[in-house]
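All protein chains but one are shown in place.
Should a chain be cited, it is by its letter among A and B, assigned in written order, with residues numbered from 1 in that chain.
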């Protein structure tokens, strides 16, 4: 067995038993995956996955960044180059590099996720290493050719009740359309991600806005037409199940400008004349506009700020975005969110879900804000913090001020489809451990803990995201 | 029983036993409450408290902010409006809302404090819930009509050796006078809180200064007269037992200006001509002036910086200050305190007690500063951090660099009178757990731990605050 059945539980025997009991109560609950980046095409076409390397190594930035940090070129892992030059194509070679260096992942969440995938999805029972690489490759490769390992079959095996993908505001949602038309019963919804038409610094911003206008049949080059186009696209996304919008800005800055100020910034942005500060201001204002639209259409507003993207210019030039060089940076929320929260934070029917990459804000800013503003909830630990220690710190730092009911359960935020059960399992285990510790230290009684456990594993996500 | 007798102790049985032994040694020590916000009128008049809702719900910002965060209007909790419009008046209805939503407080310190009050003060033994709300209300209401539940009786029952309230520099201290005249033996002292006459941005600053001048029989509109008026008021406060001043500034900024610069800022402040930056500078300078006065009169200087007050303009407009919308913000100490510490930080007979709402400064800034400057001590975890996890983080992050003897024990900082024993009990338990862990991991021997335990629970507060 690769996995310890008591993994992530407290070490004290009595507290461990409490944790295990709580965990057993939620282990088999359906998965609600309200925020993530799986590819809807998988579920639309339901084709077999390519090979073990393409499934588990090459597209997983947690994996390739760690290998790269020890000097392995991204080319050797098959990561495609922006300039189209050749990279390693042989999945067996890529897999072997991964296996040779699997010790690098000791004590990282990737290790638990991969071991979980190997054991629970593919039935592997020997540790991945240089010596077992080929045998495990062959075994997974063989699995992938079977119907039971096609995307829809795995979706069902994983017991996913609902999953949200994330699409650009100017996506045509054709894969979601194809899923719907297929008659398949799996609940795969989209989420409205308008960065490409909200961020003046996004590649092709003006063209993107133009395209959005065409798709929405609005003149999106005027401020009012632009807002109308957003409303139209949001409605279109809702027709494919969207219950949320998602916004990945460099900072948490929000603004609530008068319409003429906003319109003026928008004009500048379209002309490509925004300074960096004006671009930031415009993004900030658009969060408030999005929230106002949410008051009408009910989409949950998700804010994912604080990543300093593409830190290495060389890697960005050679390989493009999302290559592991996105680094969290210090993020202010108290001042930054004030315009948004003063505009709409008191609305009890609005849900704004905040994420952070700056853990120092959990106890200092986020829990105090979520613990008073009716519209505000805290998303689960995100990205680099989606791990045992990260989740535990979140609970320890946020709960005393925000309680459990200003949080929204777990989401996996992943495009590594096979890791979804692993990630939810980790979250359920960590929460069970946290709750067991509360019981054992007299801070919660056992009956309550079972209720909270169910809420954290299932109900809160379903409710917050209206799924 | 609502309370687990082993609550907040470590889970390992041997370490738990160590903690319990330490705790038993300090559990019944008298309470030193050197900083708080109880109303001296209670002890002066010694009238019965109104009703359970007025006692435990409506005035407690920890309670109403959490309820409000889930969409319950402040009106429904009886929180008075600034515009005088009607709010809920029926204490039974307010209590019912509280009880209906008591699950929101799971794993928060409020839950432990309220359960402690219910069980230890009022003898309630069933959990508060929608179903028990009325019975518990009736029971508490009945208690409140008895002499044993009047303020002075509770003061004695709580075993309070000394308590400090906090009054504005322009308060006439009539309730303190009335307490003294009453002949009652309870030690209730005041503390000098001059924000209203130090902060140029405080409502009615110039009028407040004018009033201070009148009370002190000085022309407080001149810089020298203003300083003299402070000295006079401090002496007046000392005559009612004050041993400390207290300063709640937005930042930890200090300055040590030449007299003409300070006088010029003061003139501007009086005229209402200060920019925000000048107001901040003036507040900063006044901390150094206060410290200089402390060198003469021995008052302990407390600095409570870093709260961004009244974050919601709507709530401030409708309900006024202190309505749960005060949010901690990132606070710098290293640069900010330099002028003050360079002026007086080397004085061994001066005590400056620092608090923070920014836990990231414990290990990085506060412990290193308190671990070297003779005048500097660290206050206990404050406000949002006055909790099991918050206290444990403080000990874990501050002790290795500042030791125990640059800290000042616990203070409850509360206006929730009945929660005072609960809060001190939590502190004593957490410290017992921390010390027990030190013993069990070979970092302290048991004899020493008992001495430290006594110091943390009783002696350090008494000594630091000269009570």
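Operating definition for what follows: contacts are C-beta pairs under 8 Å (C-beta built on N, C-alpha and C of every residue); 3 or more make two chains touch, one makes a residue touch a chain.
What you see is a predicted model; the values in this text were computed from it and never measured.
Participant: Hey, which of B:363, B:391 or B:418 is the one touching the hidden chain?
Facilitator: B:363
Participant: Considering the complete complex, identify which of A:48, A:80, A:320 or A:390 is in touch with the unshown chain.
Facilitator: The single option touching the absent chain is A:390.
Participant: Touching the absent chain in the whole complex: find that residue among A:12, A:171 or A:431.
Facilitator: A:12
Participant: Go through subunit A and note every residue touching the omitted chain.
Facilitator: Where subunit A meets the chain not shown: residues 3-12, 65-66, 68-71, 103-109, 111-112, 127, 308, 311-315, 324-325, 327-330, 357-360, 384-385, 387-390.
Participant: Of the residues in subunit B, which ones touch the absent chain?
Facilitator: Interface residues of subunit B facing the absent chain: 10, 12, 14-15, 332, 334-335, 338, 341-342, 345-346, 348, 360, 363-365, 367-374, 376, 396-397, 399-406, 437-438, 440-445, 448, 451-452.
One rule holds for everything that comes next: only the chains that are shown with their structure count from here on.
Participant: Go ahead and note the Å separation of the Cα centroids belonging to subunit A and subunit B.
Facilitator: The answer is 40 Å.
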